[in-house]
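Pasting in a structure now, in structure tokens, and then I'll have a few things to ask.
Every protein chain but one is kept in place in this view of the complex.
Entry: chain A
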């Protein structure tokens, strides 16, 4: 080729291979994953606007099965459940849909052809999921505070542990779904599951308000466990070990299956 000498200095591409530093890879990867979520209109609707609307609506209007309230203010009853919804929305539904389309566009294959190790590919997504949950909790917490939310101070630590574990459990389930099916199927299924868990999975209705064994079963769902655990922490200041154990089992089981079933493309 004749033009070569003029376009590229000799030595421009002289090999200098080697892996980058893990810290930098993780930071760059997690930052991109986070900003892709925050830039995506539908993701914002799902992860922030809908939970916000429900938080405000249910706190101000009289929709609730008020029999449950007792001496509680509506916002104190609603906020822990909306935090559970926020985790379900971003770590599960948002994550699954994004992964479904990422696979379609070949990004997993692209990244696994670099020096980025597999564990880091997962870690980057996890860090991003935790950052998004943190942002959701801050925004929802501020709005709830404006609505005179008064959480139990004793339960804050427990709530943080539950939110992290809930993010891991729902994140693993999201990867399980998003890594297995075609993008369109993931989109449909992730939204259906979101809706079903919201209405019947222990988020809007407490498991205890459901008849018979149904309540016990719903408490074993990750949504029921997270909502009940957060209620126990933020309303009663209690550490709900059963909810924690339930979430841990979901996280480990879904993670173990997902590492086997997730397809790159």
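Everything below uses one rule, namely that a residue touches a chain if its C-beta (ideal position, glycine included) is under 8 Å from a C-beta of that chain, and two chains touch if they have at least 3 such contacts; residues count from 1.
By our rule, contacts and distances are computed from a predicted model.
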Worksheet, complete the sentence: Taking the list "Cytochrome c1", "Succinate dehydrogenase / fumarate reductase iron-sulfur subunit", "ABC transporter ATP-binding protein" or "Phosphate transport system permease protein", the UniProt entry for the undisplayed chain gives the protein name "ABC transporter ATP-binding protein"
Worksheet item: Which listed residue (A:107, A:134, A:161 or A:253) would be found touching the missing chain in the intact complex?
Response: A:107
Response to the item:
chain A positions in touch with the non-displayed chain are 1, 3-4, 7-8, 10-20, 24-25, 27-29, 32, 36, 39-40, 101-102, 104-117, 264
